[in-house]
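One protein chain is absent from this view; the other protein chains keep their places.
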Amino acid sequence: MKPKVAFYWCASCGGCEEAVVDLAESILDVVAAVDIVLWPVALDFKKADVEAMEDGSIAAAFINGAIRTTEQEEWAHLLRRKAQTVIAVGACAQMGGIPGLANFSNRAGVFQTVYQESPSTVNAEGVVPETTHRDNGHTLTLPGFFDTVQALHQVIDVDYFIPGCPPTPQLLADAVAALLAGKLPEKGAVLAPDQALCLDCPRKDTKPERLAISEFKRPHEILIDQEKCLLTQGLLCLGPATRSGCGSRCIEGNMPCTGCFGPTSRVRDYGGKVLSAIASAADSNDEDQIVSILAGIPDPVGTFYRYSLPVSELQRKRL
Amino acid sequence: MPENRGYLYFPGCSLRATGVAYEESLLELFRVLDIPLQELEDWNCCGATSYMAVDEGSAFLLSARNLSIAGQKENHDLMPPCSACYLVLRKTQDYVAHYPEARRIVEEGLKAAELKPFNGVRVRHPLEILYNDVGLARIKAQTVRKWQGGKIACYYGCQAVRPYDEVDRPHDPIRMDELMRAVGAETVDYSLKTKCCGGSLTGTIHDVGVWLNYILLKEAVRKGAEAIVTICPLCQFNLDAYQSEISKEAGKAFDVPILYFTQVLGWALGGDPKALGLHRSIGGRGLVRKWFSVSQEVLAHA
Amino acid sequence: MLETVKEAKNQEATAFEPRIVAFFCNWCTYLAADLAGTSRMKYPPNARVIRVMCSGRLDPQFILKAFADGADGVLIGGCHPGDCHYQEGNYKCLRRFHLLKRVVKEMGIEDGRFRLEWISASEGDRLRTVMIDMVEKVRALGPLHWNAPVEEVAVS
Partner (left out) sequence: MPERNGAVRVGVYVCHCGSNIAGIVDCKEVAEYAAGLIHVVVSRDYKYMCSDPGQDLIRNDIQEHKLNRIVVAACSPHLHEHTFRVATANGGLNPYYMTMVNIREQDSWVHTDRQAATEKASDLVRAAIRRVVLQRPLEKARVPIDPNVLVVGGGIAGIHAALTLANAGKHVYLVEREATIGGHMAMFDKTFPTLDCAACILTPKMSAVKAHPNITLWAYSDVEKVDGYVGNYKVRVRRRTRYIREDLCAGCQECIEACVYKQPKFADEFNQGLGKRRPIYLPFPQAIPQTPVIDRDTCIEFNEPRKIRWLTSLSQGAFSAPRGQCCLSPHFARLWKSGKCKKTCLEACGDRHAIDFKLQDQLEEIKVGTIILATGFQPFDAKRIPYYGYGHYPNVYTSLEIERLVNASGPAAGEVVLRDGKTVPKSIGIIHCVGSRDENTNRWCSRVCCMYSLKLAHLLKEHTGADIFNFYIDMRTPGKSFEEFYQRLLSEGVHFIRGKVAEVTDWVFDPSEEGKLTLRVEDTLLGVVRRIPVDMVVLSVGMEGHQDAQDVRRLFNITCSTEGFFQERHPKLAPVNTFTDGIFLAGCCQGPKDIPDTVAQAGAAAAEALALICAGYVEQEPNCAYVIEEECSGCKTCIPLCPYSAISFREDNRAEVNPVLCKGCGTCVAACPSGSLQQRMFEDDELFEEIEGVLVHA
């Protein structure tokens, strides 16, 4: 009998699901090899079906997305109960990802933006979501909305992580293969190489031994050289701090690395570390000059914690 | 500052009383130099003398008001010729900048009076202005009456040079000497140039005050000076007014002209002798007449 | 963890005593602190000093970690510019400090809680002054206690 596999999505954009679909033909091998018991984005299952399953009866649950609502939290716990192995898929599940940037605000702030201030919103009577709403005799309910976004492992015990925004189909396929072959590494591992991107970078030979940045540029400001190391062009490429395994696709696309694969295993606070590396390259010993060079980085938190704010040391903004 | 823009002129009480000659000669000098002076409108007592001794707080407030008015002018160079005015105005700025208590008093006071803070005001003594802004070169160049009078002892007194060192070197000031030499005068090495003139002692502990002036006169004469030139109305008054009394006390007749440096400069640069307040001199009138070739009648109408 | 939370609580209950983590370089500021000691200068006991060889060793992660674990303030002490025992370490520290300061501030930690001071081995008195000043400023800002759990009520 084929091992049972579940896919679930929490706070995410769906890109990780795309990655699964992007397995293309080889998805058939997967389907052939495993028995998919849950995949809301593609097939219609009900929560009750899953609840009905025996605990631990699912071989592996692939969960993408961050946890930001009570429903997502419940599902996470449910799947943890039913699955032998839980694999956090993608930057959101692993680190909070883009949704994690909401930790710069809170529920009230988010609602304010989404239901009041966003330019496309017309909401004169200021309706905001409520967890329960009575309407002529009927009670409608919505999941609760947390102030703080969390990564999956901050809510349940997670066995493995597949990084990326989204992960490459290759990484997914490898993970599944390893699962089937029972060749998964020790618990807690990130299923990608434990080295920074520079090692794989096609432009690595163009990076000078003594990098000194006197002005930071943003991609839209300059004509980016296709060959040269992006940092030497003054672009904030986070490759030096970011785990490899993505096949340096952004670099190939002539765009700097934004760090979606997260840090390597020894780094506790991705943002802090990459900040340190970047700031150290500021080409001045004069305080005022240093400040003005670094002013070329308009949004340090958004830049360095783009995918990892919820798992950073500070986790969220203190409002 | 750009001298063409001129200066805010703060007369203070002395220059309208015992020190009228100072004001007259100062105005004449700046006229000759073609540097506009604008009198600070609605100025009040600088807060020096009794106030500073009795109640610093109110002294600060008094001078703060003057500073505040000056602060609203776009010309921020405030020129008090009287050393006492200079010191208290300068001191007020300093204390407000460095002592929270003083700042509190002044800020509250100004607010109560609906006055603005006096940021950016520069308090500047005419000696330093003539030396730095006008400069020896121009003084030399504009000298039309080379000094023919006797040797001069330059006497700076205390308040203009201490504790602040912006007017001149605190212990051995030299700028007045250089200005005098610039117009051809010979100055003596006057070791008492910053010693005490008695200040208000002449009014309170009279004989001590007089005694101090006796020392100043005696040494100046010993050094061969025929006149003493001052930058401070109080110094000038003490040295000038008590000469006869001192002469009696000391049994040694003093008849020394006590001039303002602005009188000497004003005359040298071609100012109108009548406008220099020379007729107000008490000591050494003979010499004054001789040196400044001032006619009898000018002196007469004193 | 809970310990600190409890403690944090009853700290607020009683008079608030700021917890300050101080990272001092071995050659200047740490020695200044020793000198303050040998000179018997007195300053408040709120700081816990962690010695590193050079302010250049300071990984921003350390500062973030200190705040995350409940520090009300973090003080970095290094050699004066031009005086670094390792020639330029303090400049590297300065570069990181300015970027990190912005991050920390955006995360809602007030300026006064995170300071970089140049204190040479001979400036025991300056060390004392800085300590006193820092403690007072942080005391005025009140507790930070980042590690105190935030109540999550998931209802709108």
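Every chain is named by a letter (A, B and C) in the order it is written, and numbering of its residues begins at 1.
Heads up, the rule we're going with is that a contact is a pair of C-beta atoms (placed from the backbone, for glycine too) under 8 Å apart; a residue touches a chain by one contact, two chains touch by 3 or more.
Keep in mind that this is a model prediction, so the values were computed, not measured.
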Among the chains presented, those that the missing one touches: A, B, C
Of A:A241, A:I297 or A:L314, the one touching the omitted chain in the full complex: A:A241
Contact residue for the chain not shown (choose from B:R16, B:R104, B:R222 or B:K248): B:R222
For chain A, the residues touching the chain missing from this view: 194-199, 204, 207-212, 239-241, 244, 263-268, 273-274, 276-277, 280-281
Contact set of chain C toward the excluded chain (per top definition): 1, 3-4, 7, 17, 19, 21, 27-28, 30-31, 33-34, 36-38, 40-45, 48-54, 56-62, 65-66, 69-71, 82-83, 85-89, 92, 96, 120-123, 128, 147
Touching residues on chain B - with respect to the absent chain: 169, 171-172, 189, 191-192, 215, 219, 222
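We take it that only the chains that are shown with their structure count from here on.
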Chain contact topology (line, ring, star, complete or other): other
Chain nearest the global centroid, as defined over all protein CA atoms shown: C
Rounded Å distance between chain A and chain C, as computed from the means of their C-alpha atoms: 32
Computed distance of Cα centres, chain C from chain B, in Å: 54
Separation of mean Cα positions, chain B and chain A [Å, integer]: 77
Residue numbers on chain A that touch chain C, as the complex places them: 69-70, 104, 107, 111, 128-131, 143-148, 267-269, 271-273, 275-276, 278-280, 282, 284-285, 287, 290-291, 294, 297, 300-301, 304, 312-319
Chain C residues touching chain A - in the complex, by the definition given at the top: 59-61, 63-65, 67-68, 81, 88, 91-92, 94-96, 98-100, 102-103, 106-109, 144, 146, 150, 152-156
